[in-house]
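Notes follow once the structure below has been shown.
Heads up, one of the protein chains got dropped from this complex, but the rest are sitting where they should.
The block that comes next holds chain A.
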Amino acid sequence: MTLVDRDFQGAAGDAGTKDLASVQDTAGAERPLIELRQVSKTFGTVKALQDLEVSIRPGELVTVVGPSGCGKSTLFNILAGLEEPDPGNILRLKGVSSAASDLLGKVSFMPQRDLLLPWRNVIDNAILALEIEGMPRAEARKLAMDMLPEFGLAGFEAQYPNQLSGGMRQRVALMRTFLFKRDLMLLDEPFGALDALTRTMMQRWLLDVWQKHKRTVLFITHDVDEAIFLGDRVLVMTARPGRIKLEQVVELPRPRKANIVTSLEFISLKKTLLEAIEEESMKSFQVAGH
């Protein structure tokens, strides 16, 4: 709780205030887009999340790292409205208390795998969400066509997913997520399956697109470098049951160049984060091996 709040207050420019409510009053435009307090989730006997606290301000790119099985995906499913947390939680969207299911259709969600529909070509995959919203096909296609060059897909609109490389498929999936214009974008290890070279290209590209479109992003990853390179803040989750163990503000200047990963600042951030993750990985390893 403390770390999240401290950062929150710092950002509100009112570091002396301890009381969250009064921060919110003075924060104005900095009111979090989404806020989770005391969120727990139990599956049978397994506690996936316990008293998780996250708040994300508009326009932020927040990355989440953690040992495998720490409940990152559960967090995502809750934010996407697919899963309801245990009772007693607080979930606020733009300051309004909501149930997780209220978030269905309010968050643009991109799962780990691209999940493109093989019977739809690039353009029709990209407009899937718009079509479900009820936008006429012709209009949706036109919107998507205008976006193709930015996603490096110009000229590929009529190709089918089985004709595309992994990086291109992922860009189509991202385009589908971007076209579904919602305040919060959830990206679940979108580049996890790509080779290292393609991955760095995609990260730089994502930063470009994010800066241009001014979207709020929560980005899950396994890769600490990726988390620092992309994020305004990095959240480290604990081993199961998942909580936020550490919140690290990344003050690297933007736009970030590829060589920033060799800067001293980057390396010291990485050291801090790796230590925190290492500690948690050991925990979950010991639990698993017990």
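Please note the rule applied: a contact is a pair of C-beta atoms (placed from the backbone, for glycine too) under 8 Å apart; a residue touches a chain by one contact, two chains touch by 3 or more; residues count from 1.
FYI, contacts and distances are computed from a predicted model.
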Query = Given the options "Allophanate hydrolase", "ABC transporter permease", "Acyl-CoA reductase-like NAD-dependent aldehyde dehydrogenase" or "Peroxiredoxin", which would UniProt use as the protein name of the unshown chain?
reply = "ABC transporter permease"
Task = Among A:G81, A:P190 or A:P241, single out the residue that touches the unshown chain.
result = A:G81
Remark   = Considering the complete complex, of A:F151, A:F180, A:F219 or A:F266, the missing chain is touched by A:F180
Inquiry  = For the chain not shown, which residue from A:A48, A:L75 or A:V107 touches it across the whole complex?
reply    = A:V107
Ask   = Contacts of chain A with the missing chain: which residues?
value = 77, 80-82, 104-105, 107-109, 111, 113, 115, 117-119, 128-129, 131-133, 160-162, 180
